[in-house]
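Structure in structure tokens, see below.
Yeah, one chain of the complex is gone here, protein chain that is, but the others are all in their spots.
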Amino acid sequence: MIEINNLTFTYDTCREPALDGINLTIKEGEFVAVLGHNGSGKSTLAKHLNAILLPSGGTVYADGINTADIKRLAELRRLVGMVFQNPDNQIVASVVEEDVAFGPENLGMPSEKIRERVDYALKTVGMYEMRNMAPYNLSGGQKQRVAIAGIIAMQPRYIVFDEPTAMLDPKGRQEVMQAIKALNSEQGITTVIITHYMDEAAEAERIVVIDHGKVIIDDTPRMAFANVALLKKLGLDVPQVTELMFRLRGEGIALEYNKLTVDECAEELKKALKKQV
Amino acid sequence: MITDITLGQYIPGNSILHRLDPRTKILLTFAFIAVVFITENIIGYVLIGFLLALLIKMSGIPFKFILKSLKPIYFFVIFTALLNLFMTGGKYIVSFGIFHISREGIILAATMALRLIFLVAGTSLLTYTTSPIVLTDGIEALLKPLEKIKFPAHELAMMMTIALRFIPTIIEETDKIMKAQSARGADFDTGGLIKKAKAMIPLLIPLFISSFRRADELALAMECRGYHGGEGRTKLKELRFKKLDLTAFLVFTLLAALCIFVGKFNLFYI
Partner (left out) sequence: MDIKTENLSHIYMPGSPISHVALDNINLEIKNGSFVGLIGHTGSGKSTLIQHFNGLLKPTSGKVLLGGKDINESRETLKQLRFKVGLVFQYPEYQLFDETVEADIAYGPKNMELTEAEIKERVFEAINYVSLDEALLKKSPFELSGGQRRRAAIAGILALRPEVLILDEPTAGLDPKGRDDILSNISRLQKERGITVILVSHSMEDVAKVCESVIVMNKGTVAMQGSVRDVFRESETLKKLQLNVPQITQLVLKLRREGYNLPDDIYTTDKAFEEFLKLIKKSPNQKGSVG
């Protein structure tokens, strides 16, 4: 469990706090999406989860470890893994499998054990076949999956993804999202994903919307996206179909508002149009 | 396109030379260089040439690649040979004008040329049969004992690893920024030296900034993956001397002894 209590943080270069009294609890096995426009504080929040940043006020605990406890930093980093936006800047070695081995090597594991973990991690993200390739011959989505494998090989309980698909094309985005979803549902890894793609957030169990360093919405995707007007005001999008339903409701048409997918909305609209054909 | 260059000279394969431990290969390459320098007469060189040819055959590297590796030194070889040919004193065999060629001159010219060729061909055999990463591992392992006297062996190897990893990325980026500035009318090709140097500013500043950013992000990512220097670090692929390496050492020692014996002591009085 990750517990964030009254967290505030102010950058040295800024007067305004980037985080302003955040209270959140992330339970074991959850899949949480954090939304917010650029500069809302969502990345700053992510960086607090594995002590890249330390709170100016309040506390962050991960499985009972205070992130500010410098003596337990190594332990914390093993518990909470982090995948960054640019896959190029987190791959260290010039062969895929050697890069995935980097983390376990740092932990000082015997080489047979490293081999096991590397193979397992690469298979989990579907990159095992490409284990001997050079990263610069891979597509963006493949590189990002290698980066994810590098974190899985450390066997963390939590993984924080900081806009993992922002630099990828649609195919790469799909590959990476699939890998992330599988990690959560099949491996039971607690997942926090920072994103500004609404369709990605819709895949989560829970959406946290941050604005001006504060939690504005904390709900299921269905309920969160029902706040179309509020989300738009915060500079965020909702899925096109959700927006359509919202606007039709505004015209007084009886529709359930918490529909997210094309199929769900089609069913709902059909009900409204029933006698029409 | 600028991004299509291949890195290093490594040619993948599964020959005996490919399978040797990198440390063995590095040490034997040094030993080979020593033998080349110790050898003083033609018979010795013939033997070394024979040994080298055998190694090339064993490595499965096409001979034309070895010739390609010699390309950058052709001029140097010819220059040194000519210099030695004309500048060496002794009993002149041929003279025309101010140029004199002596027997000693011919021998010295041939020796110097062969030495250079052997050195380059021998070391390129190392880089052809060893991937840069494995080579780095080998260098790190060989330098490890020096860490006792504070020599940063691990740091050096880590720097080489990261450089190898990022060279293609940075080349690609250079290409991109160059094109982007060209689209704004930058001209990298024409003009004098000063104009050209000035034209580089819009290329170099973005490159520097992005390299710093990359370094910063990479450092953070490495830290998050538990990196804390070389201490207590293990390896996915531990280097291990095998029986093959022992054999290689023994065979090479015997052959080297033969070369030195023949090459140093002028057995046949040539």
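Annotations
By letter and in written order, the chains are A and B; residue numbering begins at 1 in each of them.
What we mean here is this: a residue touches a chain if its C-beta (ideal position, glycine included) is under 8 Å from a C-beta of that chain, and two chains touch if they have at least 3 such contacts.
Since the structure is predicted, the reported quantities are computational estimates derived from the model, not experimental observations.
Within the whole complex, touches from the chain that is not shown fall on A, B.
Checked against the hidden chain, the listed residues A:Leu54, A:Ala68 or A:Met167 yield one contact partner: A:Met167. Taking the complete complex into account, B:Ser210 is the one of B:Ser15, B:Ser210 or B:Thr234 that touches the chain left out.
Where subunit A meets the chain that is not shown, the touching residues are 37-39, 139-140, 166-167, 169-172, 196, 198-199, 235-237, 239-241, 243-244, 247-248, 251-254, 262-263, 265-266, 269-270, 272-277.
Summarising the interface, subunit B meets the missing chain with residues 1, 4, 173, 176-177, 179-187, 201-202, 205-206, 209-210.
Here, only the chains that are shown with their structure count from here on.
Centre-to-centre spacing of subunit A and subunit B amounts to 45 Å, using the average Cα coordinate of each chain. The touching residues of subunit B, when paired with subunit A in their complex, are 7, 132-133, 161-162, 164-165, 168-169, 172, 213-214, 217-218, 220-228, 232-238.
Looking at the complex, you find that subunit A touches subunit B at residues 50, 52, 74, 77-78, 81-82, 84, 86, 88-95, 97-98, 101-111, 114-115, 118, 134-136, 147, 150-151, 154.
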